[in-house]
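Shown here is a partial selection of chains from the complex, left in place.
Chain lettering (A, B and C) follows the sequence in which the chains are written, and residue indices restart at 1 in each chain.
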Amino acid sequence: YGMKERGREEFVKSELGSLNPVNWTVSDVVSYFTSAGFPEQALAFRTQEIDGKSLLLMQRNDVLTGLSIRLGPALKIYERHVKVLQRTHFEEDD
Amino acid sequence: YGMKERGREEFVKSELGSLNPVNWTVSDVVSYFTSAGFPEQALAFRTQEIDGKSLLLMQRNDVLTGLSIRLGPALKIYERHVKVLQRTHFEEDD
Amino acid sequence: YGMKERGREEFVKSELGSLNPVNWTVSDVVSYFTSAGFPEQALAFRTQEIDGKSLLLMQRNDVLTGLSIRLGPALKIYERHVKVLQRTHFEEDD
């Protein structure tokens, strides 16, 4: 059952992998935030030309003040999405 | 009297619990700051769409510069309310 | 002469105490900065509704960017007044 375990682990990894934004275009970023429940804020990512690689470089303050979006959604976008996507990406790198 | 003590402690906890903003809607946040003596500033929380979950994520600088409210009230809102609500919330988590 | 010494020390303390802004109204804050040689900047404290309690919460950056006053006077107001009043206040608390 060791292999079964490993199989499941790899499946989880590849699932998470599909959320690794490193190769996302700007449109992929917009789609992601639209599906995540932030259709209005998603447009700001297009305006600021943020693709997956740029998304991985964003810090808290960039999301809060660099996108010109309302503070409430910005706080959630950073905490629940940008931070989580970055963590997933950097864990995969290990 | 040990049980009496514990009873009182639990009462205090549940009272504080009622101030745990994790499930507050944006309107609850607005009501809270209105009752707290900041009716004008309370509206800024609606404008910025800040519900309880976002409130728990706010830092000092977000309150001071992200709400476009006057500096004097902003300093008190952060120090006496946002900080206190966050402390209560995170203590309950322990 | 030990008592004499203590008497003088208490006098100094109460003199400094009169500069403890904890109970100052917004008008007291305005008067203070007017007398201190900053009549123009004093008005910004009224605009931003800063009373004594808010004054004690101000950080360097709040004075420099939150009052919309010129940088030169702002630097002196923070260094020679806000910082000094805060130090006096917190020393008295000990």
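In the analysis below, a residue touches a chain if its C-beta (ideal position, glycine included) is under 8 Å from a C-beta of that chain, and two chains touch if they have at least 3 such contacts.
Model, not experiment: these values are computed from the prediction.
Of 5 total copies in the complete assembly of this structure file, 3 are presented in place.
Going forward, only the chains that are shown with their structure count from here on.
If touching chains are joined by edges, the resulting network of the protein chains shown is an open path. The distance from the centre of chain A to the centre of chain B, with each centre set as the mean of the Cα atoms, comes to 29 Å.
Centre to centre, using the average C-alpha position, chain A and chain C are separated by 46 Å.
Among the residues of chain A, none is found touching two or more other chains.
Per the touch definition, chain C reaches chain B in the complex via residues 26, 47-51, 53-54, 57-58, 62, 66-67. Put simply, chain B touches chain C in their complex at residues 64-65, 70-73, 75-76, 79.
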